[in-house]
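The complex appears here without one of its protein chains, the remainder shown in place.
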């Protein structure tokens, strides 16, 4: 039983894990400072933001949508948190609830417009990208809100564990997302809707509530990411997370999620996040020039997907 | 004959043109300086870059791909132009040829990898986005190349005509693109490939050359855009056109092009460009705050598409 | 607190200095990086240098990550041009706590936040307000009281953008010149071009554009040219990047401020090296010069 399970994991994630391993190996070879404890902690500290967002994005892509507004939603949720704590002296707990609610509410608006009026989610979330960023500037008055130690606990390593609550929460979201996708009715319907919405409707299932929920989840994940990032920076920055949508989508697509909907895996997206994060960290540590950094990053992204594609073409069990 | 033609145009583009008219009306109402000659000239000067790119993007989207690298390709082509003219004293003519060749060559690489290895163009062009930006920094040594008057003719209004060669070339590309799409075998096959590639293949048509050509065209259009922008700014800026891919895709989608492929119109994308350009100019002109600028931009994009969707749902002749 | 030195200086015992900047695509920072690299080559025996930048000037979460990554790769000192005056402070405090020497250059960290975090970080850099004021005053000499001017601001969350805006405002107020519109073009050339074009349409009587950096000034030059008003609208910038020098000689830009970007990092690195050599030195701010640049200064 167990060995078969292990084999399955290797078959499914083997290509990506191999790419990741190669990247780690190269960096370890290039810099003796790379493969060490503090680097791992530093990577573990950075990835929660992108991980949360990639979890939500995976689901959105699977139902055949896209969410470009994630960066702005992160900034807006963070701004709400910052403004409540700094300007109105709210406690972290209650402010955090409103931070999450902000993300979820914006996600609901995205979903309601895209699905209610049958407008491409690309456009709706692009509109939201602009609007939420504008709203962020209104909420913060275009000023960085410095919150200070009150918010730091979330991103600080737990004593003894060396991992932060944010990191653990991100892992939990990955696990929950994967479970949701593969083991629940909700998840299977999401896959079905992304594959052939018309056929799902013909089966007598109302698709709108599922697609809508997925956008809400994506918004909520932005709220989670906002908590993680705000705590890491001890501040809410109105310019936070500009362009993160491309990184998140890249992580998903590296992980094999299809932009056409119907196919994807949360765990693979997480491996995608790891690849991106390790690459960034490693390149910074070996100190290549900025220009080369970009050239290498671009090349590795393409090569990672290329290798995975070749592997799965060779793997007869995958469609 | 003619009236029917006019009616067709109105039916097809009516919704978008109405949105555009409303925007112009609102700005004219808000500022007595808006509806005047100098504003029109300023808009006509701004739009060639985005227009060229949107023409290429429309074709790419129609065959079911996406090109995220357009901004970087513009910057790289522009850097080549700037570096040849400033550092190597080339004449505008020969440097321009190399500038266009650079764009087209990168487009060819995009197409060859995406189609040759059957990797999502999203990832390939995302990789190219990073790589070409890195290459730009190498070519310019991260310096803005100030070229000066040698390059200005392209963007300067022609005497008597009040329109610049860049603007006229952009219009010509829109016309050519629309013709290509609707009247040629090439265009017909592009639409077919975007609709159902397998069915096209089973009709005995090789899809790869068509899709490939489309990526080359998109790259070439980036080269054209680079000429226009470099001439407008008299300089080659290694930071040029970051994020322009989202504006270009937005223009296409506002114009009704489907991200799923198989549907789109170059003229409609051009109207999308106009909507975006007029909005930007108008908002800057009436001087609303940065925050409100973004909120309004986001809202208008969504509303434009919403109105067009409602209209075409009401229009029984459209599928 | 020199525990990191023990292994960090492992290679040849040289201290390792990390220079963390903003967007390397902005010429200002590439000049800065070149200056630092040249300095390191001259002093190759004294220290090793790692240079890093972020994608664009707003990617501050990445910049915070860079700080952490540099700490974990055991550098001895960090010299940083922060993308945000507040949000970087906590990360820099953690760096200090890990025993890394930190020096702030270019864009000053927020004093209140530094106090709250209970740390001091020396600032090596120019007085941006004074520099902007100098440029503004030079422009005002060519204007008359009651004239209208336009301002292109940098990214509003950065301290130096705010300082330059204030410097411009002060100079204009003193000369009785009216700022009729002031918008942020986020340090970018093409954005500045769009915004300046629109502002010129809206304010046909404007006599000058004050840009908070040279990239935006170049965008404004193009806007003025395509509006056909090159002869009656003057432009000033800030930074003295090489691209504007030609434009100043050609008379397309009136003046700019040279904040000696190539030296800025060097000053910062030297301050850091000094603190490393002598852990007991009290960290002190160093004000670097800002010089006015115009046609006469460029054509001797």
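A few notes on this one:
A, B and C label the chains in the order they appear, each numbered from 1.
By our rule, a contact is a pair of C-beta atoms (placed from the backbone, for glycine too) under 8 Å apart; a residue touches a chain by one contact, two chains touch by 3 or more.
One rule holds in what follows: contacts and distances are computed from a predicted model.
Look at the chain that isn't drawn here: its UniProt entry, checked against "Cytochrome C", "ABC transporter", "NADH-quinone oxidoreductase subunit N" or "Arabinose import ATP-binding protein AraG", names it "Arabinose import ATP-binding protein AraG". Of the candidate positions A:61, A:191 or A:288, contact with the hidden chain is made by A:191.
The missing chain, though absent from the display, is touched by one residue of B:40, B:138, B:169 or B:205; that residue is B:205.
Only one residue from B:262, B:282 or B:298 touches the chain missing from this view: B:262. The set of chain B residues touching the chain not shown comprises 183-186, 188-189, 191-192, 195-196, 198-206, 262-263, 316, 319.
Annotation for chain A: contacts to the undisplayed chain at residues 183-186, 188, 191-192, 194-196, 198-206, 262-263, 319.
One rule holds for everything that comes next: only the chains that are shown with their structure count from here on.
One simple way to say how far apart two chains are is to compare their mean CA positions; for chain A and chain B this gives 29 Å. Across the assembly, chain B contributes residues 133, 136-137, 142, 290 that each touch 2 or more other chains. Listed for chain C are residues 24-25, 56, 156, each touching two or more other chains. Here chain A touches chain B in the complex through residues 66, 68, 113, 117-120, 122-124, 126-138, 142, 243, 246, 249-250, 253-254, 258-260, 290-299, 301-302, 305-306, 309-310, going by the rule given at the top.
Chain contact summary for the complex, chain C toward chain A: residues 10, 24-25, 50-53, 55-56, 58-62, 64-66, 68-74, 84-91, 110, 112-113, 116-117, 155-157.
Put simply, chain C touches chain B in their complex at residues 23-27, 29-30, 56, 156, 181, 183-184, 188-190, 193-195, 197-204, 214-215, 218-219, 221-223, 225-227, 241-244, 246-247, 250.
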